[in-house]
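Just below is one structure, and these are the notes that go with it.
Rest of the complex left out; these chains stay put.
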């Protein structure tokens, strides 16, 4: 197979036209001693059919059972219209919309995305996407430092563990100081946060719903932040929760960032994902990433264009607000299609998620698992098993993705983070719980 | 084009979830949202609206897209089909290792393929785009010198570099020194010598360069750096030029990133997702982000216990689906197919260059690699690069990359890729010449282009002056 439409005859003619007698002459600027004489050591080519066969074999080695895990990636239903429309190649095979006259499709959709994200987060401005929730948080922290000139962050210990790790990586490279609260009861204590804040603190960082699924008291936390004159960065990793929960802006957040994969995008083994950053208008010129603005064309027709590019690396180079260039535009497009399909019905979906999660939690407790936190939660929650490794292993053997073992949290040994989405029915849950009961010994 | 919000009407939308009772009593009222302000439209309208928007876009499937430095090649449909397989698209990242062997194997194999192509010893697939790869690499450079106990605070970057290079370096707090290019496009080696001090941690070089040229003194540069104890980083965005012809590691680079969404045929999606794997030579591999994918016996494992690692740079394992598409592409092409890609990419570029230089100014006259740079010098009647770019749209071609690299005034950076046919290249030449004729005879036409599309020239200045960044009723 080859995707090269030149014939041998074409290649000969072209070589003649450039005045070379062999293709190798075209590479003569490469020093002779490093010019490759042997073939690349790659497997011999397969036909499309063979390749598909091989991919199918590999795909069949992956989990195909139902998903009871979340933790930053959620298995929501994707309407067929989203798959179809986003796959149209005018969207899929375009580059970043540098030429607005032939990119109004992408540009309009991103403008719509920005609008919807602002509406959901109760913020003034949203960018066109970031790599993922974790890097969106890291970039938000950098933005907060740039805004405040301060580099310390008071971070809730209920932050998604992977986000924490990524934030730490960025912090150590970029010179941010992170201080984490403890979180014994799975919820952020405003007092603990305030204890950490000092005069060099830029912002507090809190996730809602937090990593354990619990719903934080954002207003109280915002009051703490305001009291000390620091910003509040709120992380939303499960965007569907915004269907029923208040936009963090309403609770006083200055920056809202996180992950919107839940809107019309597949789990895809954790990538690509859809990071986002939204903020109050003070941050407009400090935002990382692309922004699309409204304007008009030479005939006065309403149109859209990448704007405020003086923030960006291709203009400002080392002074840019971020180094990001390619982002996750296609996932943002899918999100906007998803939200158009969902509309206000997103509230119903969110409620359904919640109700199923409540049912799952109650059922698992009946099956012998033990409640850990009492706080209200959205669609995730933590329960304690006797032996989390064996619990996960035995349910995995049944094909399930049964939840996430909480390995790195003191006091949460043998705890598992569970999740339910609208893709599960009560009967699905009953079957899963039945298997869980066999592990706990409640079901023989 | 109206936005989706303009179509909204109360009750038009009937959502698809199995939601009946929305009553929620176990979450405090204070946390619950009042109104959910999303447009209310019907599937019928969603479909028409986005189909209509798609018609305002131009993709590789629409026509030639010679956007220099972006390698806008054909995106095979098989890639998409395989990436959409439920066993891949539906796989949750928390699935047990035993239930993600297929995915882990794809990642492991792809890393191996990238090693074979570049000569590097190990790759991470975690960076989500090229710039993310750069950042990851600079973090590793920083960590390396921390580890060796050396204090080095400077990174050298040529003046022709892409903006992400300095921006990535800046995040990590390095000082940037700019390395000038010599008139022949290669690095000014004397100037470089002057810049190499004990404080230099590394130099980032795009190879081949953003001028589409292969630096003939690449080995000398590498040796200067290595003698100084500095690392040599390759921005591999232009890898499409040299696969099977020379390996990046053999050029003397210690680490690099690759843009899978350029060289390896994964679609750019109108602005991502990309994927920017970082490859390193053996001595740097311990700094790679966690988790890495390792093969133990016949099992693939995610390994996080790597004390020297810079840590995690992505929520999970990077843009797996993009990696899967690249894996598909390499599987279909094989070793000869991959080499053929670079040979034909370079042939196409040189053919186009030779044709176009007969009437356009070619600032640097050398055999090019996969792309080359023209400019608007000598184009009559004040017609600029931007005008030519806009007029090309009328002719059914996407514009080249314009005004980059910055060191060539009025640059038009043209990269045809290997997936353009001879007739499509000739068509592009015809259009470029026709525009030159129009510049002579109808300059106003060119200045007001595009004229035949649904949109005329879009006013970016007003947009930036009074930013409207979201729809309001």
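Residue numbering begins at 1 within each chain, and the chains themselves are lettered A and B in the order written.
The criterion applied here is as follows: a contact is a pair of C-beta atoms (placed from the backbone, for glycine too) under 8 Å apart; a residue touches a chain by one contact, two chains touch by 3 or more.
All figures in this text were calculated on a predicted structure; none of them were measured in a lab.
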Problem - Whole-assembly formula, with each chain kind represented once in the display - result: A x2, B x2
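The working rule: only the chains that are shown with their structure count from here on.
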Exercise for the section: Would you kindly tell me how far, in whole Å, the mean C-alpha position of chain B lies from that of chain A? Expected result: 20
